[in-house]
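One protein chain omitted, others in place.
By written order: A and B. Residues from 1 in each chain.
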Amino acid sequence: MNQDAFDISLSLFALIDWHGFFFLLFAAIACIAALMVVLTDNVVRMALHLILSLGATAGLFFLAGAEFIGAMQLMIYVGGTLVLLVFGVMLTAQTQLVALRTPASDRVLAGILAAALLAVLVQAAFSIESWQKSGQGIVSAPTATPLGMALVGVRVDQSAEANLLDAKGGYLLPFEIVSVHLLVVLIGAAYLARAKRRRVPRPVDLMASVDSVEPNSSVDSPSTVLSGGSE
Amino acid sequence: MVQTLDEDQRIIEFDVRTDEMLVNMGPQHPSTHGVLRLVLRTDGEIVSELEPHIGYLHRCAEKIGENLTARQWIPYTDRMDYLAAMNMNLGWSLAVEKLLRYQVSEKARHLRVLIVELNRIASHLVGMGAYGLDLGTFSPFLYAFREREKILDLYEEVCGARLTYSYITVGGMTADLPPGWLQRCEAFLDQFEPIIQEYHTLLTTNAIFVKRTATIGVLSPEMAIDYGCTGPVLRGSGVDIDLRRDGESIYTAMYDGYAFEVAVMKNGHYPRDHKYPAVPKDAVLGDCWHRFFVRMLEVVQSMDLVRQSIDRYSQCKGALGEPLKLAEKLPAGDTYLETECPKGQMGFYLVTDGTPIPWRVRARSSSFSNLAVSPELCRGCLIADVPAVVGSLDVVMGEIDR
Partner (left out) sequence: MAEFLIETIGLPTWFAWTAVAGLSAFLILNVIAGGALVFIWAERKIAARIQDRLGPTRTGGRFGWLQSLADGIKLLAKEDLMPDGADALLFRLAPYVSFCASFCAFIALPFAFDTVGQRLNVGVFFVVAVLGLEVFGVILAGYASASKWSLFGAMREAAQVVSYEVPLGMCVVVPVMLAGSMDLVTIGEKQAGWAVNWFIFHDPFTFVIFWVYCTCAIASVNRAPFDLAEAESELVAGFHTEYSGLRWSFFFMAEYGSMFLVSALAAILFLGGWNGPVPVSELLGFSDGVAATAPFALRFIGCMNLFLKATAGVLLMMWIRWTLPRLRIDQVMTTCLKYCTPIAAAMFLGVMLWQLFLPGGLVPGSFRAAAGVREGWLEQSYRKESAEDESLSLKKLSRHISEVSR
């Protein structure tokens, strides 16, 4: 490489706005991967593209300085997709790579719906005035601590006196409601998924409990057990 | 002995059902002890059906036996249970001797006890170490092999071979012991005795090991007898049978005057001739843990027997005696004899027509019957339990396929 070309490329390199570059990169990955989710036939690949899309979104959050939200995105959304992936694997493991064929009419319908939604979102995004100015996105303020404090009822963006006076200043109540709600969901899930079990009789049991258990009760027929299933 | 519902590991959950899958475990699989092939029908992690497929190691040994003289067939018995070749040699030799109504010298009798019991230790060491491997721990395997190597060293001195000995033969032994061998054998026993405690720490009483083996693969005494299970598998279910005590007279005569207690749970406890670890409260008689424990006890038992036989052998004055001729004529007739091998009762059957070459040779393998019970034991267990159960049966494919 001759010196001129090197200098030119160096200066070009300097011209690049790295923040903007990474924003575009992550945004492009997020959008393309999102499209791929819709267009792929294979369930597992769909899940993979979804992970990519959500991961790129997390990257956008990190880029914007919202580290907490970014990590949250990774943990909850990307982690949640894990379960989706597992289901995908479970569904397609037996028959070789089951493909989901979408009829053309469905594609059209989905396209119309998506376009409408996109229009609404774009309109909403452009209507926010402060978003139209540049340089608004870069905030290096720590995000986790105020958020965490606010969730337990202390607003650090207010003065201590204001906190003491206004007990409802934080988000303790919503936080608690959400917590209880999640607990209910957890218990409900555990209830639904609880095992309806039967024993497989094994020789020692039969031998040991031949007096106490009638022969029929130890072996339920599978059909009756299955009818008690959760779904 | 019945576990409560919550404790029972073999409860199948029926509401979350996934598709059934047919999985081939083996013949190339790390934990199938050679070339055993198990076809599993699994529902997720649960094995609903297991079917052993055998025949990958078949070498027509029985047919070959119909073309060789009785002594010439000895090396083929080596290759049956190659982990306890001395016992195989002995079984065949005794069967032929029974046919010939031949009795070996007193010295040879004690030497035979010494050699086969030492081999029992070696075989159980492999069984124990490999069982640890099946459960995912590698170190006890090497600890076991380290000690087994010393036994093989002793055997190498005796007969020049480390695995396929052909040492015990029809009418006696191929050679007497080399000088100083008995001292070296005793030295081995002395240093080996405390090491057994290591095995108990790493395996027998290890919490995870107990969790993995207790109440898994419970074999009831009735089923064990129905399936023809023998050896430690049978004794692990609490059936008090040991051919060294209960066998035919030609075999039990070999152990005449030897003091040993059959390693089996009687009246709720195991023999108390040594300090053994206590039976964990999770363990149910007949489960994998008991089968394993019986083997561990038999190691100690065999050590006692080896010590006794060393004494007796060194007190014997007479000559060892020469084995029979290679082409000794066999009287017409048929005979069957079972001996107590490390894996179980190994029987040899031969029909003769007056020539040195038997007209018919058959072997009854203990591993074959022991393996046959595995589908019963594995029904409804988890995939991880399959190696645990099959490993606890301690089968050796050379013996099954012959």
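We take it that contacts are C-beta pairs under 8 Å (C-beta built on N, C-alpha and C of every residue); 3 or more make two chains touch, one makes a residue touch a chain.
Since the model is a prediction, treat every value here as computed from it, not as a measurement.
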item	value
Candidate in contact with the missing chain, chosen from B:Tyr143, B:Tyr276 or B:Phe348	B:Tyr143
On chain B, residues whose C-beta touches the chain left out of the figure	9, 21, 23, 29-31, 44-45, 132-139, 142-143, 146, 202-203, 206, 208-209, 211-212, 382-387
Touching residues (missing chain, whole complex) on chain A	13-14, 16, 18, 42, 44-45, 48, 51, 55, 67-68, 70-72, 74-75, 78-79, 82-83, 85-86, 89-90, 93, 96-97, 140-146, 149, 152-154, 156-157, 159-160, 163-164, 170, 172, 175-176, 179-180, 183
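The rule we apply is simple: only the chains that are shown with their structure count from here on.
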item	value
Centre-to-centre distance between chain B and chain A (centres being mean Cα positions), rounded to whole Å	56
